[in-house]
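Excluded from the complex is one protein chain; the other protein chains are retained at their positions.
Labels for the chains are A and B, by order of writing; each one numbers its residues from 1.
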Amino acid sequence: MLNRGTLIYIAQRVVLIAFTVMVVSFGVFVVVHSLPGNAFISDRLHGKALQLLLHQYGLDQPVVIQYWNWLKGAIHGDLGISLVTRGAPITPIVLKELSVSAMVGGAALLVTIGLGVTFGVIAAIRQNTWVDYTLTTFAVIGYSVPSFVIASLGILIFANWLNNVSNGAFYYPLPWQGTYGGGGLSTLISLSLPAISIGLYTSGQVTRITRASMLEVIQQDYIRTARAKGLKSRRVTVRHALRNALVPVMSIMPSTVLGILTGVVVIENIFTIPGLGKEFVTSITQQDYNLTVGVFTIYAVLIGFANLIVDLLYAVVDPRIRY
Amino acid sequence: MATTTYMPEVVTEYAGGTVAREQVSLWRDGLRRLRRNKLAVVAMGFLAFLAVVTVVSLFWTPYPPNAIGTCQGYTFPSPKHLMGCDDLGRDLLSRVMVGSQVSLVVGLATAFVVLVVGVVVGLVAGYMRGWVDTVISVIINIFYGVPPLLIAISLYVLLGASLVNIIIAISATVWMDMARLVRGQSLSIREREFVEAARASGTKTSKILFAHIFPNALGPIIVQATFIIPIAILTAAFLTFLGFGVPPPQADWGGIASEGFSALASGFDPYILLFPAIAISLTLLAFNFFGDGLRDAFDPRQKR
Partner (left out) sequence: MRFSRLKLGGTAVGLLGLVTVAACGSGGGSGSSSTSLAATQTLKFPVYQPPGTWDPGEADAEVDTELMQNIYDNLWRFDNNLNIVPDIATAVPSTSNGGISSDGLTYTIKLNPAAKFNNGDPVTCSDVLYSWSRSVDLQGPYASNLSAIAGYAAAQTAAGAPPASSSGASGAQTFQGNIETMLASQVTAGSGSFIPSGLSCSDPETFVVKLAGGCGWCVTAWTLEGSTGAIVDEKAIKGDPVNWWQKPVTAGCTDCMVGTGAYYLSSFDAKQGYVFKAVSNWWGSPKPTLTEIDIDIHDPSAINSDVTAFEQGHYDLIGYGGNSGNLTYELIQSIKGGRFSSDLLTQPKGRTTWLSFNVGWNATGGPFLGESAQAKGLRKAFDLAVDKNGLASQVCYNVLCSAATGGLITKGLIGYLGDGADPLSQYDPTMAKQLLQQYDPQGTLTANLKYSYNTGGINDKVAQYLQNEWQTNLGIHVSLNPDSNASDFISNRLTGKYVMSRDGWQFDYNHPQDWFDNLWGYKATAAGSNTSGFDDPTYDSTLKMADAEPLSQALPLYNQLSQILQQDVVYIPLYYLVGNFVIAPYVKGAGSNTAFDYYWNNISILSH
């Protein structure tokens, strides 16, 4: 597997990722630093006092020099300090938030693939029956209904109607913060609604691709041969067809990953889940420059490596592909 | 979000391009296929209805959509106010009607901007090849390397609250799909005989691009543009839902839904959220079904 060619390919991709991350972080750095105002200004803090503070934090220097200073730290894993909570180091903050987002995103990915592949396979096997039509229509509905609508529906049903313990105020446990206790089963339960809200959207595309590629594979000779040999249709499908049908599914994974990340941003803000997406919206409105840049940087790294892994898996699933 | 992002580059080869009659029959075939697709026809019907509502809302709504105090705040739906009233006592039906303007304008304008930008960038990259293509491809890949919503929010915050800026912000996140598609088409079509003939006879590059290559790639481009509309509407809804919307008092569905959500989350009745949520979901469904129908009809080689 890991022959010389593959290693060279990986090295090339890593260089490309590093380049992308640098361009992205520079672009965001310039954008946030060119926003009017800053994190410090208030009714009391302006004029000379503000200038002093900007100078103290090196914010009165040219943006390029500030970026260079930031980059020097970032290479060593130091993403700078927060300006809202003055002096607090960013790296531990975003890493903690990343772990939260990863949990939500991971759960959403499971929902996406689980639902998408299952529905796609069933629809293909029952091609042109009502099952097929229902599932394909459901797939379109999945990516047509915005995640905040699904999330609201979930809250309405689970919080307001089924469990009206208090005066109806919506209570969503935040086990990530350790705020209300939690952990274990409660984490799983509280993950389910966000994960489904995100996953329904992204699973629609997966359903369609799985169905289409399954249909193509089923028509192919070796499946027909296997069937002719008397193997039962369902086992044939699962054993032979699915593996080959998954190749096109892999090809849309980068798009799925982007879709999930976007969903996570929205859902975190709806459920006030303290992850990267929530942090991004908060930090950009509060002009906590380093946090905004830090979140972008982490996303860029994440997407870069996610795509690399998908491409490598591609080669594993489909032996014809070599790097 | 970008559902078609990273789709395998399916290069649809059209039969001709040189013979006009052949193209006409292709279009006629496509229209016939589209008419037979029941879902697509229903979707078109809804979209026509939506267009009518939008036009009507420009001139007439049951109540002035921004007038505060036409009714008590949080009035439940009744015959007088079919969708009830929002927290400031504004008629919700009027506001949902007016909200369709924002969605449609954002959807169509974004599709148009993306069409122009994507086609130009894609044609140039595919036809020029070489370093131009490399640079454009790298830029496209960089845009794919960041969640689109973050780019849109950053641009919105940078540019300020306005409808035009929302369109710019969203366009910046969806132009890549179109550019990639057109690039692929352009790469393959440029090798065809009639293009080579044009080149040999000394036709200008710009004329080759827009008179020869572009018309032959039109089918997939239109299909792609149709799918950009719902993506743009959805992104706009996300933006406004998160508080990065059009300046008040202009009503938009994402904004109303956001108000409704906070009421719902504090235990109030869900109707304020319900109506814009239904409106936005139906609109997106219609555009997606219509787009599917269009693709099946005019782009038959592309697999569903």
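Throughout what follows, contacts are C-beta pairs under 8 Å (C-beta built on N, C-alpha and C of every residue); 3 or more make two chains touch, one makes a residue touch a chain.
None of the values given here were measured: they were computed from a predicted structure.
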Of B:Ile68, B:Val135, B:Ala197 or B:Ala211, the one touching the omitted chain in the full complex: B:Ile68
Chain not shown: contacting residue from A:Gln61, A:Thr118 or A:Thr134: A:Gln61
Those residues of chain B which, in the complete complex, touch the missing chain: 66-69, 73, 87-89, 157, 160-161, 243-244, 247-249, 262-263, 265-268
On chain A, residues whose C-beta touches the chain left out of the figure: 35-49, 51-52, 55-58, 61, 65-66, 69-70, 73, 80-82, 84-88, 93, 96-97, 158-159, 162-175, 177-182, 184-186, 189-190, 193, 269, 272, 274, 278, 282, 285-287
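Throughout what follows, only the chains that are shown with their structure count from here on.
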Geometric centre distance via CA averages, chain B-chain A, whole Å: 23
Complex contacts: residues of chain B adjacent to chain A: 1-8, 39, 141-142, 144-150, 153-155, 157-158, 230, 234, 237-238, 241-243, 257, 260-261, 264-268, 270, 273, 277, 280-281, 284-285, 288-289, 292, 303-304
In the complex, chain A residues that touch chain B: 16, 20-21, 23-24, 28, 31-32, 34-35, 136-137, 140-141, 143-146, 148-149, 152, 155-156, 160, 166-170, 204-205, 208, 211-212, 216, 248, 251-252, 254-255, 258-259, 261-262, 265-266, 269-270, 280-281, 284-285, 292, 295-296, 299-300, 303-304
